[in-house]
Structures are given as C-alpha cells and as structure tokens.
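Structure first, commentary second.
For this view, one protein chain was removed and the others were kept in their places.
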Amino acid sequence: MSMIGEFTEARARPRLSGSGIFGLALLSLLGSFALVGPVVIPTDPAAQDFSASLAPIGGDYLLGADHYGRSLLARLAHGARLSFGLAFLTMLAAALPGVLFGLVAAWKGGWIERLMELLATVVLALPGLMLVLLLLAFSPGNYGPLFLGLSLTLWVEFYRVTRATSKTILAQLHIEAARVLGFGSGYILRNHVLPVIAPTIATLAAFAMATAIIAVSTLSAISVGLQPPTPELGSMIVELLPYYAEAPLHVLMPAMLIFLLVLGLQLVAEGDRG
Amino acid sequence: MGNFLVARLAQAAIVTIVVGALSFVLIRILPGDAAMRIAAGRYGPDASITEAAAKVRLELGLDRPVAVQFLEWLGNLLRFDLGHSLVTAAPVVHELQVQLGASAWLAAAALTLSILIGPAIGVLSGLRPGGVADRLGLAGAAIFRAMPPFVLGLLLMLVFSKQLSWLPPAGFGSPREILLPALTLALGLAAMSSRVARNSVAAVVKAPYFAFARHKGLPEAVVVRRHGLRNAAIPVVSYLGLQAIYLVEGVVVVESLFAYPGIGHALVHAIIERDVPMVQGTALVMGLMFVAIAALVDAISLWLDPRLRRTA
C-alpha cells in the first residue's frame, strides 16, 4: 500500500530504459486485453455451464472453465478490465487533489500548508491497508468504501511529493529571476514548475496504479473486498484454489495476470525514473 | 533527539483517535438496535443485558451531545477498556493478548529473515554495479516486488506444502508453521531492501570519504569496516521505517491466508463479522505496533547517524 520509492530529486525526463520499454509493451498488451477483450469475447463471464466444470485449457473453452463452468477467458478479460479501470480511477482520484493541494501548499504556505500537512499526517498515521480495512467494515464487499479508502491513502503521496518538489523549485533562483524579468505566476507554473514535476508525477501515477491493483486483489482474496461472483482476479484465485490438484494452471492464470499487470506498471515507473 | 519521540507519541495519539472515531461511528450505523449492541460490547453478555441496554439507551439519549459521547468512548479507549467481542463475548483485551504474541513472533521472524536476505544480496550487487550478481539481484527484486504478498504466499504454499509436503500449509504453534508466512513477508521485504542496500553500497564505494580512507593508507578491510559498513547501513535502516508499512499490511494479509491466529487474522474476521469492539481493538493494537516499529527504526537511525542528532 505504500508506494515505495525515493522521489527527492527531480530531473529532466530521460529516455525510457530497456526495461521501461518492456514494461510499456507489456502494459499495452494487457491494456488492450482488458479494453478490447470484454467487447469481442461474446461469452458472459457469469454464465455457468456445469457440464464444463474445470474444462481444460484449449478445449471448448480457450483458457478452460472454472468449477461452475464459467469461461476463464471471459472472466480474465473482465477481471483485467476491472483491475485496470478501478486502479486508473483510484489513481486519478488520488492524483488530482494530491497534485493540486501540493501545489497550493507549496505556493501559498502559511495556514493552508499547515492544515494540509496535518491532514497528511493523520492519514499516514495508520498503514494504508488498515485505513481501507476500517472503511470496508462500514460496507464490506462494495466498491464505494474500497475506492474511497484507496484514494484517501494514495493522494498523500502525490501531495507530499508535489509539495516538496515544488517548494524546492520555488525556492530556486530561476523563479526569482523570472519574476525580476516580469513573468507572472501562470508562466512560472507552466514553464518552471510543471516540466520538472511532471515526470515524477507520472512515476507516482504508475506506482499508485500498481498499489491499487495489489490492494484490490488482496482484499478480495482475504474476503473483505469485492465478493464473488464478481470476476475479480484475487477472488478468482481463492475460488479456484480448492481445485488446485485437478487444475493447477487455472489457479495460476489469474495470479500470473496480476503479476504481469503490476510488473508492467512498476517497470514503466522505474524506466521513467531512469 | 526528543523530537522524534514527540512525533511518534503524536502519531500514536492520532492512531487512537482515528481508530476510535471510525469505530464510534461504525457501531452507531450498523443495522439493528444500537443500544443493545453497545451494551453487549461494553458489559459482556450477562443476564442483565436488557437492563444494561436500557441504561445505555438512556445514556445515548438525544440530550447528550455526540461530542460528549465520543469523548467518553475515547476515554474508555485510553484506559484500554476495549469491551467485549460481540461474537465470542470474551473481553477483547484477553483475545488480543494471545494474538499479539503470535503476530509479534511473525513480524520479528519476517524482519529477521528479510535482514538476512536483503542486505546480503544488496552488498553483493552494490560492490560490482552492473555485474552478474547485480543483474540477478535486480531481476529477482523486480519479480518479487511485482507479486502481491497473498500471491507469493499462495505460491510458496503450493510449492512447499502441496507439491513437496515439506511444511504445513496453515496453523500455529511450531517453528515449522511460522516459517512459510514469515518467508512470504521476508521475501517481499528483501526484494525492496536489497535494492536500497545495493544503491547505498554503490554510493559509499564511490564516496570521496571512502577513497580518502584508502589514500590514508588504511588496509582495505579497515576501510570497509570503519568507513563502509556504518555509512552503507544508514539508508537501509531508515528504509526499514518505510518497510514497517509493508510489514504491518503484510501481517494482516499473510495471517489471513495461512489462517495464522494473530491480530491481523482477527481484524479481518472481525470486519467480516462486523464485530466492532474487536475491529477497534485489533486495529488499535496493529496501529500501535506500526508506531512502535517506526519508533525503533528512528532510534537505530539516530544511533547510526550523528547528523540526525545535530539539533540535540
């Protein structure tokens, strides 16, 4: 739940490294599976067919079927879309206020900054997952508290990094120099601040999405997140686990998908950092 | 020097207030008779439960402002009067005592294992950046970091319990049972700390003070012992502070996965059963455990790095 990484220094965006390109390719592949898959695969991910229970890979069902005879291909595609979509929305809901508050706190200082800092301290006092768990207690198995809890924890990282980086930039002499030359705040924001923080924010966004994907699947896997029959990757793994002896690959496929999603995001994030 | 202590105490206070406030709201919005539920949570399910409920209902009366009720709730919390479980009816404190021991063991075992694995790989990688050990370390770290703890735990369980039958898949009581959950957490922690250690070692080896120690004529072993180890350890230890988050979150997940009878497992169960006093008690203890680990890391960092004692 913590976005691990040290983002103290900001520098020009270097070209993506080799692993960054690999991550980007991986993400594009998985992204199109998540976007296009649910549209072109006609099978309903919830449609049960008991005659096809635990159908093997490569038969009538391309990637087999689960114990209820539901198409795993369809379920994986919907699961990928759910993970990606929820992670993306969560990231947006965290990044927008986080970056905005960070800029305002750095720019204005004073009581606004102190208030923001207090808010961040309060949110960070508990590990993020604990906060999400406490909110989930209000309404287990629903999107609302999950989304709210994740965004609530993740915005802090955006806020703190934006504030710290912007504060450093704003204290630099090129800002004073630009003001002496007559440039206004809007120009300084666009040309002096944003180009420096943008790559860092992009990195954070990728990490935040990876964190959200891990959290969503983990919470369903321990039965407090989204509940079956929702085609969620984490709960698919747990549902299929009892049938591991008969169909080991069925269990491993959703696990692999989570792994690749997170790996792709982390590689892109790190490639960004150069 | 006292600053960090004040900050950690403040953090502990915030943890208590956040957990208390959420539980306070939670117990009031659950469906059913709130008074009955609160009475059961507060006094335990004895024969006089209905009377108690009546008393509570009187207390909860609209004439009393919410703020007063909340302060009273927090007051109980501060006295560590956590009430009774709504499910088992046992006092929450009793349950926590047993579970805390189990969780502390798990966390300690995981942390120890990760410190044995992570920095060792990091040092090997950092001494020759770009070498074989570094590349292997990087790949390993990338793979293990991309694996959520529950997936990693499942894989370990499948390999060591189901395929090889070396270790029990679940339970508690013997070192064999703690090994799989601890290893799951340790691998995740080590994946991250190995890279921090690697960067730190690589930076120290390039540092001007390291070169100067050689130029002074000190033997290589003395250079490493006197000027390498401490400096390289500083970022690794302060990173452990960040890892405390991963550790506490991981304990919740891994305990649930391996049915390991610790506080994290209890917390998840309490949430599923909406046993508010238990939710509050377990969340509070886990939150405070997190603060305690962070405070310990602070203390070690202060001891290692005189620059942090500057203001003292």
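Letters A and B mark the chains in the order given here, with residues in each chain numbered from 1 onward.
The rule we apply is simple: contacts are C-beta pairs under 8 Å (C-beta built on N, C-alpha and C of every residue); 3 or more make two chains touch, one makes a residue touch a chain.
Heads up, the rule we're going with is that contacts and distances are computed from a predicted model.
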item	value
Protein name, per the UniProt record, of whichever chain is missing from view ("Acyl carrier protein", "Electron transfer flavoprotein subunit alpha", "Peptide/nickel transport system ATP-binding protein" or "Selenium metabolism membrane protein YedE/FdhT")	"Peptide/nickel transport system ATP-binding protein"
Residue, one of B:Ser85, B:Thr184, B:Asn231 or B:Ser256, that touches the chain absent here	B:Asn231
Residues of subunit B in contact with the chain not shown	207-209, 211-219, 222, 226-227, 230-231, 234, 304-307, 310
Touch list for subunit A against the chain that is not drawn	12, 172-174, 176-178, 180-183, 187, 191-192, 195-196
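Following the convention adopted for this analysis, only the chains that are shown with their structure count from here on.
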item	value
Subunit A and subunit B: spacing of chain centres that average the CA atoms, whole Å	22
Subunit B to subunit A touching residues, read off their complex	10-11, 14-15, 18-19, 22-23, 26, 29, 142-143, 145-151, 154-155, 158, 162, 192, 242, 244-246, 248-249, 252-253, 256-257, 267-268, 270-272, 274, 276, 279, 283, 286-287, 290-291
Subunit B-touching residues of subunit A, taken from the complex the two chains share	1-2, 4, 19, 121-122, 125-131, 133-138, 140, 210, 214, 217-218, 221-224, 234, 237, 241, 244-245, 248, 251, 255, 258-260, 262-263, 266-267
